[in-house]
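Every protein chain except one is present and positioned as in the full complex.
And then chain A:
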Amino acid sequence: MAREFQRGHKARISDLTAGTDLYVGVQISGPGLTFDISCFGLDADERLSDDRYFVFFNQPKSPEESIQLLGGQAGDTEAFRVTLDRVPAQIQKLSFTATLDGAGQMSQIAPGYIRIVAGGEEVARYAFNGSEFSTERAVMLGDFYLKDVWRFAAVGQGFDGGLEALLKNFGGEVMEEEAPAAPAPQQPSTGAAPVFAPPAFGAPAAPAPAPQGFAPPPAATPPPPPAAAPNVHAAPTIIAPMSPPGGGQVHPPAPAPAPYGQPPQQQPYGQSPPPPPGYGQPPAPQAPHAPGPPPGYGQQPAFGQVPGQQAPYGAPQGVPRTGAGVSAALQMFKETPTGQRWTLQNSKLVRVDLGMGGQPVLARQGSMVLYQGKVDFGYKGAGFAGRIVGNATGQEMQLMRCTGQGQVFLAENATHLHPVELQGDAICVSAESVLAFDESLQYEVRRIEGHGIPGGALFTMQFQGTGTIVVKTHGTPVVLPVTPTTFADANAVVAWSAASQVIVSSQVRMRRNAYPGDTGESVNLQFRGAPGNFIVVQPYEV
């Protein structure tokens, strides 16, 4: 679950996620404004003592690739991949900044955010908008900083002076020293072509665990290529003259397709300059056919024609969502480790760590999909009385008791799962919607009487005590607050807070009784209760 940060908030990264391979996305925009988003790797004195740790569009990665610029994707204006455990020791702080390019000031920006995504899930987000700023032209959005452990801080402070002031803040003299040397190495790659032409991104020849291995966060659909994107990078920016330190490493056109998974929107295929000699793009079998796919797919190198040196990256390039290799492609589905007893791995799979809390878990029979450690699965009977009640009411659960030490993953039929933590309060759940619960919870069958219900009454399970219950729903449920007029279909309602009172309301109309034909919605449950009560309804009628 994403944690919302406000300006000035700080948190340990380990509290947000156990992973150290993080995706940092920045969205910032404004009418008529263009931004340069960069990451400064600072030393203990908060100085940019090593220019190679100034990661921006012209220097898309740090030497050991612990910080990589990914370009805009998944709704973010710009994105970085940060591998915290590979950041060298002298780098104590990573500052993510946005600088206005051209006229304007930060008060004009539209709502934006900086977010951290780990394991395919957003874990932190600091949202900002123009009202937090005034005349600034450069802002520090957020910092990763090392104080015993890596931490994240939402900064949201800026400088009126733009990038120059920002650089001065991070150790100005670096800028002057590097200024004369920089333009030279930049020449070969830029030329007349836009700065972002593929060769400029030619990655260092060193075999890189390419960012392909990184899974960008799931986005509903990839955003359309922002039309303005080329301009952002092509426009002569203020940093151009003093930029790429260590440029020699960045600029020689790489002799092969950059393993760097260049997001497609920065390589408009129609506009790409012809590959320079040595660019090594294999003459892939450009299928000549008319109406089919855009030319993009012709870029895929034919298997087997791949230049030897590029063998590990012989796969089609420009793959932002997946990477090469099995584990890379599956990165986004990795287990998310947390230190909690109940962890929702994704919306349909829950993990319980039996070692924590030391009490058994009761789960629906057959719901285990995977476990690690020593776990024993035993039959959990309802007892004689429970059997009788269960048979009479239909509210019987076929349960198993999971005991031992280890992690158990539970799921059933790809239904959505919702862990609900009870702290002395109570919840009513229909028995078929229960997936698992802590054995410390007490449960009993509750009867709801009313006219017009088949069988004379409705039964549900009431859980109370301290612990967690996992409720499953078919589809994304809706949670409604209980108001004086809250009704639900008895077949679709999943759960409700036990403090609300349930009344069966049947619509009796002359017409219904007089003529054939039934709306099928004649018996409803009405809920009444104090504010704060809720009901959960699923889009599925059992």
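Simple rule for what comes next: contacts are C-beta pairs under 8 Å (C-beta built on N, C-alpha and C of every residue); 3 or more make two chains touch, one makes a residue touch a chain; residues count from 1.
Everything below uses one rule, namely that contacts and distances are computed from a predicted model.
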| said: Name the omitted chain as UniProt records it, choosing among "2-oxoacid:acceptor oxidoreductase subunit alpha", "Multisubunit sodium/proton antiporter, MrpD subunit (TC 2.A.63.1)", "Coenzyme F420-reducing hydrogenase gamma subunit" or "AIM24 family protein". | reply: "AIM24 family protein"
| remark: Where A:G325, A:G465 or A:P481 are the choices, the one touching the absent chain is A:G325
| Among A:S107, A:Q398, A:S505 or A:Q526, which residue is in touch with the absent chain? | A:Q398
| Residue among A:E4, A:D45 or A:D376 touching the omitted chain | A:D376
| said: Under the stated touch rule, tell me which residues of chain A contact the chain that is not displayed. | reply: 218, 221-222, 264, 269, 285, 287, 289, 291-294, 296-297, 300, 302-304, 306, 312-316, 318-331, 333-335, 345-349, 364-373, 375-381, 398, 400-401, 409, 411-414
